[in-house]
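Written out below as structure tokens is the structure these notes cover.
All protein chains but one are shown at their positions in the complex.
On to chain A.
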Amino acid sequence: MKFGYFPGCSVLGTGRACEESTQAIVRELGVELEEIEDWNCCGATAYMSVDEHNALALAARNIALAEKQGATQMTTPCSGCYLVLNKTKHYIEEYPAVGNRVKESLKRTGLQYKGTVRVRHMLDILVNDVGLDTIRKHVQHPLKGVKVAAYYGCQTVRPYKDFDQYHFPETIDKLCEALGAEPVHFPLKTRCCGGSQMGTLPQVAQRLVFAILREAKRQGANVIVSVCPLCHFNLDSYQHDIISRFKEDVGITCLYYTQMMGLAFGIDPNTLGLHRNLTWDRSPLRQQMAAVGVGA
């Protein structure tokens, strides 16, 4: 299995652990990722707010680059990027005027957009292409007794997704089971964490994250798992501020889903970038894994 790979900007900085754990998992499962050469930022929500034509054209450049590289499918570990790339593809197909303009502008820089590449979420590929049976075979240390709140965030399954469903997605929950963990009932699984509003309106975004963390705990979870580097950043990095602000201990271990897979596969925690998570140092899961010889 070979895919064009779009890392996205955040995995070069704050989301590094997401990149590291994703790479470790695809190595283990034999998925080949070929980085799209000279990719540019997909634009996320920010430049869509300034200029839609530009946003679509720049996102389309990445798809055209993937085509040029001979990829028939491309993938990204970031849910924000996944949505933007997929939305761009849909817009170009749905609105010919937009499409022609995008194609024209790319042509000026010597690129051709054909629309032959499928945009896939990394989670979709791991669970549906590689498959849960194969994943089960790689599990060395079943995550027994680990209760997981599977957090999909908003962008993963909305609105142009090509797997799972909007209201009650189950992909991560099934993955948890395959790893030996136990998914808890988690009604806020697709509730937005505030995304980039954490930087602009922390008063509001912190409250959204507080609600998500509190619900995870209330449902008996001891780990919350996310699929988007930005969601992971919001859930993992602000717990200190949130606890002191809302005066309620909502502290919970927050993992990126490929980190959780890696632990079950027996991969060294540092390889998975776990030392970069703020909630890992004192996590009970860390002790539990150390007891079976994963990490120290």
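Please note the rule applied: a residue touches a chain if its C-beta (ideal position, glycine included) is under 8 Å from a C-beta of that chain, and two chains touch if they have at least 3 such contacts; residues count from 1.
Convention: contacts and distances are computed from a predicted model.
When you check the chain that is not on display against UniProt, which of "CoB--CoM heterodisulfide reductase subunit C", "Cytochrome c oxidase subunit 3", "Sodium:proton antiporter" or "Bidirectional hydrogenase complex protein HoxU" does it turn out to be?
Options "CoB--CoM heterodisulfide reductase subunit C", "Cytochrome c oxidase subunit 3", "Sodium:proton antiporter" or "Bidirectional hydrogenase complex protein HoxU" considered; the missing chain's recorded name is "CoB--CoM heterodisulfide reductase subunit C".
With respect to the chain omitted from the figure, which of A:Y5, A:Y91 or A:Y151 is a touching residue?
A:Y91
Among A:L29, A:C78 or A:L106, choose the residue that contacts the chain missing from this document, as touch is defined above.
Only one listed residue reaches the unshown chain, and that is A:L106.
Check the options A:P77, A:G195 or A:P269 and report the residue that touches the missing chain.
Of the listed residues, the one touching the omitted chain is A:G195.
Could I get the residues of chain A that touch the absent chain, sorted low to high?
On the side of chain A, residues 9-10, 12-17, 38-41, 43-54, 57-58, 61, 83, 91, 94-95, 97-98, 101, 104-106, 108-109, 154-155, 158-159, 166, 190-192, 194-197, 199-201, 204, 208, 237-238, 240-241, 275-278 touch the unshown chain.
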